[in-house]
Structure formats: C-alpha cells, structure tokens
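There's a structure below that I have some questions on.
Note that one protein chain is taken out, while the other chains of the complex remain in position.
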Amino acid sequence: MWAWFHKWSSPRWFYQLSGRVLPWLAVLSLVSLVVGVIWGLAFVPPDYKQGNSFRIIYIHVPAAAVAMAGYLMMATAGAISLIWRIKLADMVVKCAAPIGAALTFLALVTGAIWGKPTWGTWWVWDARITSVLVLFFLYIGIIALYEAFDNKEAAGRASAILALVGAVNIPIIYWSVEWWYSLHQPASISFTGESSIHPEMLRPLMLTISGFYCFFGWVLLLQVRNEILHRERNTRWVRDLILQR
Amino acid sequence: MFFESFAALLAMDGHGPYVWSAYAITLATLIVLVVQPLAAKRRQLRELRGFLRRTEEQ
Partner (left out) sequence: MNLELCWLLLRRELLVSLRRRSDLANPLFFFLIVCALFPLGLGPSPALLAGMAPGILWIVALLSVLMASDGLFRADFDDGTLEQVLLSPVSLYLTSLLKVLAHWLLSGLPLTLLSPVLALMLHMPPEGIPALLASLGLGTLVLSFIAAIGAALTVGLKRGGVLLSLLVLPLFVPVLIFGSAAVQRAVQGMDSAAPLALLGAMAALFLVVAPLAIAGALRVSHDQ
C-alpha cells in the first residue's frame, strides 16, 4: 500500500500514468456530454410547469455538483499535501481551484438565466444560490492566495491550509444559509420540483453529470501535468522526455 | 426528436434565447478550460526545448 502510494505521489510516475488515462477521459467526457446535451435539448419532452427552459438543467446541475465535489476533492488533496508533504497534492490544489471557480461561475450564470423565465427574475437570494455564491468566493480566495506568493512551494502549502479551513466551514456555511433562508422565506417563490421529475428527463441528466465529472478530471490532469513539467524542468527525466520527442 | 422542425428547436416556445445563451456560455467556458492548458503545454515545451538546446551546446 505504501509503496503504491509513494509511486503515485512521484511526479514522474504520475506524469506517465496520467498520460495513459488522459485520452480515455477526454473521449468519455466528450461523448457523454455531446450525447447527453443533444438528448436533453432535442429529444426529451418539456416540463409541464416550466416549459422548455428546464433544459438548462442539463448543464446547471452538473456544473453545480462538480463544483462542490471539486472543492471536497481539492480539500482532500490539501490534507494529503499537509500530512505527507507530497508536492503532487499541492499541485492538485493549485490546479483544481481555477477549474472549480469556472464551474461555480457557470452554475451561477446558468442559474440566473434559468431563473428569468421561470421565476421572472435574474437573481433570488435563495438558500442554494447563496451557498453556491459563497463557494465561488471560497474558490476566489484560494486562487488569490496562491497568486500572492512568490515562492510557489509555500503558496501550495498555504492554499492547502486555506482549502482545509474552507472545507471545515462549508457544512457550517451551508447549514447557516439554509437556516437564514427559512427565517426570511418569501411566500411567492418556492420551487422544489425534484421529486416530481420524470425519469425520462433524468437519464440525460445522469449522462451530463458523469460527463462533467470526466471533464473536470481531464482538465485537471492537463493542468497538473503542465505544473509537473514546470516544477521538474531541471530534472533528468523531463530532459529525456523533451529530447526524445 | 421531440420538436417538429429545426426552427421549433431553436425557438423552444419563446424560451430559446435563454436556453441557447446558457448553453453558449457553457460551451465557451468549457472550450477555454481545455484550450488554455493545451496552449500552455505547447508553449512550455517550446521554451524547454529551446533552453535545453542552448545548454547542450555549451
């Protein structure tokens, strides 16, 4: 187990193995995204309440789900980096933050666009939207902290600490926002239609959710591989790798 | 296909602009997310190759 762990945490091994996984992830994510989106856009019947605007669900929900899971993944990498001092893990923290921020941004924007035809307004201070907004701020904080350091190794460890602190806070934030919303619940807007969603609408959603997960993995690997090449540029293996090309 | 024509697919009973703009923004963001690291890698490989060539000569 430990030998396996150390092998994987060596940047060189990771570079080689991830190179083999990369094309599969790319194909998987592209195929499931394209199929899921076309299915959802053109073949699924519209929602009887919301009409066709519900088709935004096929990008909104996956973006939000992967943005949240991405933060947890990033915080786990942060913990690994701090406990075992594994450099690869803080590269993951550094690379995951901008991708997560972009997906959170997408979740917010598509949510706003969805909100206009269904609720008649672009923005609602609803519990879920507000917690996604705070998640976006948390991602921004990590990116800003990493960029502020000149020494990139210290930057990685600092971001790892911040990611962990954020992960401890996320349940509290999420719950406090729910509580806050229940205090000020406006009577007019409540839209909880998940239970009534038709199974036929659900199938393309499963596809696009898994597509977004694979996409996140794919882009993350691309970024981490670049970071490895950059940080290990003075080593023998990077040199051989470049010369044999 | 659920819609009768391609025009109906584009219009989506009036919800077309919302749905299509959401998908367009998503597509643009995803493309940027993929293209950016690919371009960075190409740039980095070029720089590293140049650097190695210069050091090999010495």
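Letters A and B name the chains as they come in the text, with residue numbers starting at 1 for each one.
Heads up, the rule we're going with is that contacts are C-beta pairs under 8 Å (C-beta built on N, C-alpha and C of every residue); 3 or more make two chains touch, one makes a residue touch a chain.
A quick note: this is a predicted structure, and the numbers were derived from the prediction, not measured.
**Q** Among the chains present, which touch the one that was left out?
**A** So, taking every chain into account, the missing one touches A.
**Q** Of the residues A:Leu164, A:Leu205, A:Leu222 or A:Val238, I need the one that contacts the missing chain.
**A** Only one listed residue reaches the unshown chain, and that is A:Leu164.
**Q** Of A:Leu25, A:Leu41, A:Ile99 or A:Val177, which one is in contact with the hidden chain?
**A** A:Val177
**Q** Give me the chain A residues in contact with the hidden chain, please.
**A** 82, 134, 137-138, 140-141, 144-145, 148-151, 153-154, 157-158, 161-162, 164-166, 168-169, 172-173, 175-177, 179-180, 183
FYI, only the chains that are shown with their structure count from here on.
**Q** What is the distance in Å between the mean C-alpha positions of chain A and chain B?
**A** 17
**Q** Going by the contact rule set out above, which residues of chain A touch chain B in the complex?
**A** Per the stated touch rule, the residues are 37, 41-46, 51-53, 55-56, 59-60, 63, 99, 102, 105-106, 109-110, 113-114, 116-117, 215, 218-219, 222-223, 225-226, 229-230, 233, 238-239, 242-243, 245.
**Q** Could you please specify the touching residues of chain B with respect to chain A in the complex?
**A** 1-3, 9, 12-16, 18-19, 21-23, 25-26, 29-30, 32-34, 37-38, 40-41, 44-45, 48-49, 51-52
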